[in-house]
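Missing here: one protein chain of the complex. Every other protein chain is in place.
We call the chains A, B and C, going by the order they appear; numbering starts again at 1 in every chain.
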Amino acid sequence: MIKPLSRDQIAMRVAQDVPDGAYVNLGIGLPTLVANYVPSDREVIYHSENGILGMGPAPPKGSEDPDLINASKQYVTLLPGGCYFRHDDAFVMIRGGHIDLALLGAMQVAANGDLANWSTDNEKIPPGVGGAMDLAAGAKQVWILMEHVGRDGRPKILERCTFPLTAPAVVQRIYSSLAVIDVTPEGLLVREMVEALAFDELQEKTGARLRLANDWRPIAIAS
Amino acid sequence: MIKPLSRDQIAMRVAQDVPDGAYVNLGIGLPTLVANYVPSDREVIYHSENGILGMGPAPPKGSEDPDLINASKQYVTLLPGGCYFRHDDAFVMIRGGHIDLALLGAMQVAANGDLANWSTDNEKIPPGVGGAMDLAAGAKQVWILMEHVGRDGRPKILERCTFPLTAPAVVQRIYSSLAVIDVTPEGLLVREMVEALAFDELQEKTGARLRLANDWRPIAIAS
Amino acid sequence: MLDKRVKSVAEAVAGIRDGATVLIGGFGNAGIPVELIHAVIDHGARELTVVSNNAGSGRTDLAALLAMGRVRKIVCSYPKTSGSVAFEELYAAGRIELELVPQGTLTERIRAGGAGIGAFYTPTAVGTMLAQGKEVRRLNGHDYVLEMPIKGDFALIQAKRADRWGNLVYHASARNFGPVMASAATVTAVQAGEIVELGALDPEAIVTPGIYVHRVVCVPNPQQAGQP
Partner (left out) sequence: MLDKRVKSVAEAVAGIRDGATVLIGGFGNAGIPVELIHAVIDHGARELTVVSNNAGSGRTDLAALLAMGRVRKIVCSYPKTSGSVAFEELYAAGRIELELVPQGTLTERIRAGGAGIGAFYTPTAVGTMLAQGKEVRRLNGHDYVLEMPIKGDFALIQAKRADRWGNLVYHASARNFGPVMASAATVTAVQAGEIVELGALDPEAIVTPGIYVHRVVCVPNPQQAGQP
């Protein structure tokens, strides 16, 4: 019986790979959960595009500061050692390659690392890009967290994205609800799969050709 | 008997024209004297390219701070309301047109407002430009303070500069040791002359055609 | 004497013309100059171009200005947020022009406007539809898009404290677009929670030097932005 990872389990799995001392930007939605699971012996510095380094967890109810919010407009706190800066400086950090790791959600990812995560090209819905293109173009590494397939069951990992791109060839790694997949010059390489999933089944749910790493292993979530 | 203005008298004359509330950058040398003579009922904010707004006078001997210097590398002080900022921000102010007035020295000024104040094009002396080109190109107004003629007696006001330019067509007004001259679309217009100087004599010491304003008057220095 | 204090929000936005470009600070509901925006509403200026990260939420401040049909065009990075009903209605009806700009490009274009930079090349949006129609140039082995500066006739921003020279400090992430917008407008109007004596702000900690600020009005207890 195949059990896809829950959103929290995806976040837990990613958290294991976030290096000690890294400067990390968490995209809106699923990526924000990662902060809850980074091992306590690692010191990770969270960056927010609205001018914060050293973001801490959500404040206790009643002590929220309406002027202290993250990119998702949720209340946050500031850790000792954290600081505030101008919006333009926040993007100097992003565009200038100072962010070690951007953890982002995605609508689609292509086999060459193309990322689509800002627009479904629906003319009735006003598009919103926010800082997605800057993060995708500027961060040293871009890792994607997402469900392996869409709600309609259609693959989100494709040979070519059909939605408008956020940036071409920027994704290094995909953490999906079914697998951990590296984007390599030779294409997509499956490093890990959830228990009981056969490679053929994974390929079937994927719109691009996969290869299985020789040293692949089942996804392990520390619980 | 013609008495050219001393350096301090040139500074005194300019100081009369510096408007209340203006943001002013004082160039190296003669212009720095202006701060000594601005009437005390005017509040003028002095900018320094090394990251200071609200510079005050030189500190009393013995209380100099080696980290608090102006663009000429002289010890200064900071007035209440003054502040420090990054070097790049100091030039955002200059290049971005936020400085009301740059008071600069000059080697040569041309009738069309061309300014040469950074290089004599002598190959043996290493050239130094500092912030001169930024100030000349960026300040809202550029006024020049200088001796009317060089030490060798040759005119410094010319039809065309012979030294390398700092910026083309940027000077609005010249305060020389002999006259106050506006740079107008119709050429150089003499507004004021020192006592006892005849217009023909002034023209003789000037390498560009002058016109005398109908309402010209003798230079008056409040003493 | 240099005194940038004005007595009312009306005075702070006086002279704003129909067709003006207005830079409005804030990100989410933090740092939005609510009272200044309402002063623009009361002033009556129309056909405005608004430059702001978001496009308003709820029914007050920017959302109210939009709902009254006073904005011809909005330049922003993320118009659709929870509660951006006013904007969405106008957009669906084709009654507002949207120029969508990646957030880092938006801040950098405003900075360029304030810094006297004529244009710049940025890697952001290369290879995407937001670079369509723009010059792309290869520099040092990478592709960049040419982007133009943004300047405002007015900037409306919120600060925590100010002095009479217009020096400003902010609070937490409400700082966001304030400093960069202040540098890029002909008239920068600030609503400050408090106005302190000259010299009371630490010269090492002033975030926006007064040179960028033209009018300061004290609004001790500002409304929260984005109210429904």
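The rule is short, and it goes like this: a residue touches a chain if its C-beta (ideal position, glycine included) is under 8 Å from a C-beta of that chain, and two chains touch if they have at least 3 such contacts.
This is a predicted model, so every value here is computed, not measured.
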(request) Can you pull out the displayed chains that the omitted chain is in contact with? (result) A, B, C
(message) Out of C:123, C:152 or C:179, which residue would touch the omitted chain in the full complex?
(response) C:123
(request) Looking beyond the chains shown, say which of C:3, C:89 or C:202 touches the absent one. (result) C:202
(message) So one chain is hidden, and I want to know which residue out of A:20, A:121 or A:201 touches that hidden chain in the complete assembly.
(response) A:20
(request) Would you indicate which residue among B:61, B:86 or B:151 is in contact with the undisplayed chain? (result) B:86
(message) Under the stated touch rule, tell me which residues of chain B contact the chain that is not displayed.
(response) 48-52, 65-69, 73, 78, 84-88, 90-91, 94-95, 124-134, 137-138, 164-168
(request) Determine and list the chain A residues touching the chain excluded from the picture. (result) 20-21, 23, 43, 45, 47, 53-54, 78-85, 89, 91-99, 138
(request) By the contact definition given up top, give the residues of chain C that touch the hidden chain. (result) 108, 112, 115-123, 137, 139-140, 142, 144, 148, 169-172, 202, 204-205, 207
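In this section, only the chains that are shown with their structure count from here on.
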(message) Closest chain to the overall C-alpha centroid, by per-chain C-alpha centroid: which is it?
(response) C
(request) Report, in whole Å, the distance between the mean C-alpha point of chain A and the mean C-alpha point of chain C. (result) 29
(message) Using Cα averages as centroids, what's the distance between chain A and chain B in whole Å?
(response) 56
(message) Can you work out the whole-Å distance between the CA centroids of chain B and chain C?
(response) 36
(request) Going through chain B residue by residue, note those that touch at least 2 other chains and give them in order. (result) none
(message) Two-or-more-chain contact residues of chain C, please, as numbers and ranges.
(response) 111
